[in-house]
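Sharing a structure with you now.
The complex is shown incomplete by one protein chain, all other protein chains being positioned as in the whole.
Take a look at chain A:
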Amino acid sequence: MPEILDQARTQVLENGVGLDEAGVLAVLNLPDEDVPAALQLAHEVRMRWCGPEVEVEGIVSLKTGGCPEDCHFCSQSGLFTSPVRSVWLDIPALVEAAKQTAATGATEFCIVAAVRGPDARLMKQMREGVAAIRAEVDIQVAASLGMLSQEQVDELVEMGVHRYNHNLETCRSYFPNVVTTHSWEERWETLRMVRESGMEVCCGGILGLGETVEQRAEFAAQLADLDPHEVPLNFLNPRPGTPLADRPVVEGKDALRAIAAFRLAMPRTILRYAGGRELTLGDLGTRDGLLGGINAVIVGNYLTTLGRPATADLALLEDLKMPVKALSATL
């Protein structure tokens, strides 16, 4: 057993204290033959500190494309020659999407908009949309609308949005290579306001943007410092027309190392499979990750790309004897 896993067994599994940056880096550098042991330990940590339930979520894009920011991985930036056109979802379609999500057994429905931050039109659409969903659908509503002002944070709380997603995307030292139209610190400021408001903080990122293994460890440590309720873990799905269109996808083994390492850094967080897992891990790898620290999934489609059918993920969870977290357990 590698020394870092012995250390993690005591520190993380028994005492619930996450690995620091050096510890995460040691896990990320484990040789292939030690990856199964790392995943097994990460799974034990997840079961000990989070339990067997899996939180299921659906996401939908309320406003697609035409974003003024230049996040190099994103097909929704208006600054790149991406084929994604700008489109808005109307309220009846939003409510229908929430109903379809709830029908899968999901407890979370996240409304996302491709914007720097919400303007008055978007906030009005959110007010009406969240109210309509809360009136008709038994599901928790989350939001992801970019950078917020304090007034907007307060307004989202008033609407009943219980969790806010704002990804840091990558570590502080690599962020300027990925986004130049705003800073990592600006994102952190929104996260600070969200936390102080009482909304749950959802913050993760994307692996495979060109960051080094050391920067991946740096990112895990920075997320652990933030201590979010949820960490969505994406793997780059290179999008046509974006500056990262030609980047290779993350190797499956590296993705699994990262899953184990992020779990060992954050033993109590909701660690969610987000975009790119189909490409990076496939069916078998998806299963390995669920047995290696993941305890939440986005089911169905993503914002501009498609995912596995919800039924396939739900069947997998049943096969693994992992119950879907009930709505009553989240209230």
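To be clear about the criterion, a residue touches a chain if its C-beta (ideal position, glycine included) is under 8 Å from a C-beta of that chain, and two chains touch if they have at least 3 such contacts; residues count from 1.
As a convention for this text, contacts and distances are computed from a predicted model.
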Legend entry - Complex member absent from the view - protein name from UniProt, among "NADH-quinone oxidoreductase subunit N", "Biotin synthase auxiliary protein", "RNA polymerase, sigma subunit, ECF family" or "ATP-binding protein": "Biotin synthase auxiliary protein"
Inset, instruction - Specify the residue from the set A:Gln7, A:Gln40, A:Ser173 or A:Asn301 that touches the hidden chain. - result: A:Asn301
Inset, instruction - Would you mind spotting which of A:Leu79, A:Leu279 or A:Leu327 touches the chain that isn't drawn? - result: A:Leu279
Inset, instruction - Specify the residue from the set A:Ala113, A:Val297, A:Ala310 or A:Val324 that touches the hidden chain. - result: A:Ala310
Inset, instruction - Using the touch rule from the top, list residues of chain A that touch the missing partner. - result: 58-61, 64, 83-87, 89-90, 92-93, 96-97, 100-101, 104, 237, 240, 278-279, 299-307, 310
